[in-house]
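First comes the structure, then the notes that go with it.
A single protein chain has been removed from this complex, and every other one stays in its place.
Every chain is named by a letter (A, B, C, D and E) in the order it is written, and numbering of its residues begins at 1.
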Amino acid sequence: MIETVVRKRIEILADTPLAKRVTRAIDKVEISGWTILPVQSGSGRDGPWRDERVTGSDKSLILTIASEEKASLLSEELVPILSSHGLLLTMWDVEVVRGERF
Amino acid sequence: MIETVVRKRIEILADTPLAKRVTRAIDKVEISGWTILPVQSGSGRDGPWRDERVTGSDKSLILTIASEEKASLLSEELVPILSSHGLLLTMWDVEVVRGERF
Amino acid sequence: MIETVVRKRIEILADTPLAKRVTRAIDKVEISGWTILPVQSGSGRDGPWRDERVTGSDKSLILTIASEEKASLLSEELVPILSSHGLLLTMWDVEVVRGERF
Amino acid sequence: MDIAALQTFTSPVVLFFLLGLLAAVVRSDLAIPEAIAKGMSLYLMAAIGLKGGVAVSKSGLDATIITALAAGIAASFLLPFIAYAVLKTFGKLDRLNAGAVAAHYGSVSVVTYVTAVEIFELSAVPAAGFMVAVLAAMETPAILSGLLLAKGGSKNGDPEERGEMLREVFLNASVVLLLGSFAIGMVAGPSGFAEVSPFFEAGFKGVLCLFLLDMGLIAARRMMDSRAITWRLVVIAIALPLFNGALGVLAGTAIGLDVGSAAAFGVLCASASYIAVPAAMRLALPQADPGIYLTMSLSITFPFNILVNIGLLTALAKALGGMPL
Amino acid sequence: MDIAALQTFTSPVVLFFLLGLLAAVVRSDLAIPEAIAKGMSLYLMAAIGLKGGVAVSKSGLDATIITALAAGIAASFLLPFIAYAVLKTFGKLDRLNAGAVAAHYGSVSVVTYVTAVEIFELSAVPAAGFMVAVLAAMETPAILSGLLLAKGGSKNGDPEERGEMLREVFLNASVVLLLGSFAIGMVAGPSGFAEVSPFFEAGFKGVLCLFLLDMGLIAARRMMDSRAITWRLVVIAIALPLFNGALGVLAGTAIGLDVGSAAAFGVLCASASYIAVPAAMRLALPQADPGIYLTMSLSITFPFNILVNIGLLTALAKALGGMPL
Partner (left out) sequence: MDIAALQTFTSPVVLFFLLGLLAAVVRSDLAIPEAIAKGMSLYLMAAIGLKGGVAVSKSGLDATIITALAAGIAASFLLPFIAYAVLKTFGKLDRLNAGAVAAHYGSVSVVTYVTAVEIFELSAVPAAGFMVAVLAAMETPAILSGLLLAKGGSKNGDPEERGEMLREVFLNASVVLLLGSFAIGMVAGPSGFAEVSPFFEAGFKGVLCLFLLDMGLIAARRMMDSRAITWRLVVIAIALPLFNGALGVLAGTAIGLDVGSAAAFGVLCASASYIAVPAAMRLALPQADPGIYLTMSLSITFPFNILVNIGLLTALAKALGGMPL
């Protein structure tokens, strides 16, 4: 049986113009990396959105794997913009293979 | 340490023409929102698919965060089309920051 | 209350040219299917990347739902390329509706 | 086959389609981004809509167009019944899949039509501009017949959803774009069209080349992945376009269409939808197998029409019209 | 309205915009892939930049261009103050949202400008090439006024981030592409441009058709989804372009611009940004509601300008310039 370690997986949904601010925070708390997935459309308190790339304001999903400790550093780092900029942050435990890097 | 609450994260893979039916169900059970991610290709019982956007029948991944209670309302709402339309629904617990909204 | 079963959700981030090798492994251990999501950009030990589709080397996220047993078969099948090819594999428990297929 | 039909195989349009088929067969990773393919298909529809509308603004409307529209709608409604009968008996499909496949063969393929129009012009038998309206009119009636056949009398599903599905079907993207740009062409007329003709006219064949390259790739890849196709279904996917196409040319000639338009009507009857109808089937008949209906329409009938049947139907229309082949 | 203004409604460019609006209203699923829409908007900016630069390379630079640039920058800075006052009082918006909306009305819409230029040419009053530089210069100053208005004197936010935000605003994609291709046009001149004119000139109106089709779809869909728009805001979204546009035509005529350029300056003042400014607001004023500022600029002001106001401003400029309507 291959060995795994338990890490936090954090996913943050943010306006694309804000993604850089999020990844800078990830780099700052020295998490080893991040990955950005495109998002197509959605709906929240402000109603539905879609096709927003044309207005320069679509959303992206930023995903990062980190130790529990760095994960809380990251959420604290993001506190100032979490509610002001409407970020959606979810986080859960995952098993990671080759986990020594994270 | 920043406060989080535990919510269900539900992800539903559906044919894109069906996505509207899924999001209508989400709105109906009064979950606060949803987000749709594009999907590139896949394989299931019917064999592999890809490039299906040209034939108007690619797939989308609909993700929504909800309380346990609303999550089960949603899956019950979706029961009639879950197997008939080949939806793939997975769901797990996540910690959410700013969770009071969900 | 609708019935669910617990399964492993496995997500593998890989260079797109490698995705075929991963899905072949999934098919080989007889998991019922897989789904590929596009990825936009990222950063790891080698620094940031983006716009790599033009150089034929962007990344994809391969997601598959499987029983615990098949999930470990899969990770063992992938061992030889996991570290040599820089794959990022995470895995966690999810509840699946219509889970008898997996 | 005549000179014009031979010319078909030296036309870059057809050659790019062959290149696509070939590249997929040797398992090259050549692929056109989906956004580009989608964009090209919108472009092609806007362009033929416009050109058709401009042609009608020049020639004026007359009784023929009404007859042609009526014939098109009737064909789209009725052809699925023939297809269904063959699919259930010879094809051994169940009711659900037979109905779903039948809907495809009553409806039409825009790109098959566009390619045919290019070939007709090489053969000096251009189709009338209003045939674009016939094309648009034939897209959706077949969906209703197909659903009727597949579901029999059963009325399950709530009425609200059925109503919505019908609206979606009748206002689907290609119908709206084809009819909309047809109307724009009629309003703008030749002078309005002149402004945009470098884009919509001069670039047309080149875009069609790249689009057919992509269709060749997709058609051949789907064929190679296919698991559900039997030799009986292959036979049907070739026999139906031959039969429907001949029927269409006959009907077109009978209602007084010129040679090019009669051939075009034949091509419309012969072609099978692989865009509007599959999307509707996903919603309305989700248990039907796309591995059957898409593979038949896209991977067998489509290439057969492009490479062989358009030439045959042109020849038939010419013969019926008393023209030398 | 004169013949030329009537011609507007038989121009395919405007007709495709109407088709987009209509298709969205009947809830058709017609949609243009975002990558294609983005590509078309880059193409349109590169093309008008180039054409403007080539025109200036022919006509040479003189004092007028400096005056026009200064007037443009001043207008972009000052117009938000008028808008803000109206939005806070009559519009009943809070400071934050009033500031955010005001920024949009000081800035400009590239596609409104491009469409206007096409219509000016139909009306035989072409705008000067250097107006493209004015367009680029007007994009960003309004953002500063808007932020000033929304945030009042308060200086929260760390200075590093503010600096970075400003850099992002001033080097945003459209400013860089417009000015860059303007410069390329000046350096390459007519002979260099000749090589690429089949792509950037001949194809221009056709691309604009498809782009406006998409804008029509997006504008109408957003309107139908909108929840936050009151009748007061609708009135403002129509009154502001009328008022700002007239002001712009007057100012343009006053500083000595020719009829076409004065009309173009009016259109720039009348138009509202829906690309650069919304993106900047997401960063700098995230609590402001995009459901207000995007719906006003994109779903009301933009169609009003395309369909009505460009014609009115052309007529005004002609009247002021002593030309027959």
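The working rule: contacts are C-beta pairs under 8 Å (C-beta built on N, C-alpha and C of every residue); 3 or more make two chains touch, one makes a residue touch a chain.
Here the structure is a predicted model, which means the values were calculated and not measured.
Every visible chain touched by the undisplayed chain in the complete complex is listed here: C, D, E.
Residue-wise, the contact with the chain that is not shown comes from E:F193, picked out of E:Y84, E:F120 or E:F193. Contact with the omitted chain, checked across D:V196, D:C209 or D:A264, is made by D:C209.
Seen across the whole complex, the unshown chain contacts chain C at 15, 17-18, 21, 46-51, 53-58, 81, 84-86. Seen across the whole complex, the unshown chain contacts chain E at 33-36, 38-39, 42-43, 46, 50, 167-168, 171-173, 176-177, 180-181, 183-184, 187-189, 192-193, 195-196, 198-200, 202-203. In the full complex, chain D makes contact with the omitted chain through residues 10-13, 15-16, 19, 22-23, 26-36, 198, 202-207, 209-210, 213.
Everything that follows uses one rule, which is that only the chains that are shown with their structure count from here on.
When the partners of chain A are compared with those of chain B, the chains appearing in both lists are C. Using mean Cα coordinates as chain centres, the one most removed from chain D is A. Each chain gets a centre from the mean of its Cα atoms; for chain C and chain D, those two points are 38 Å apart.
Computed centre separation for the pair chain A/chain E is 34 angstrom, with centres defined by C-alpha atoms. Centre to centre, using the average C-alpha position, chain C and chain E are separated by 45 Å.
Annotation for chain E: residues 31, 34 touch two or more other chains. Touching of two or more other chains is recorded for residues 37-38, 92 of chain C.
Chain pairs that touch one another are A-B, A-C, A-E, B-C, B-D, D-E.
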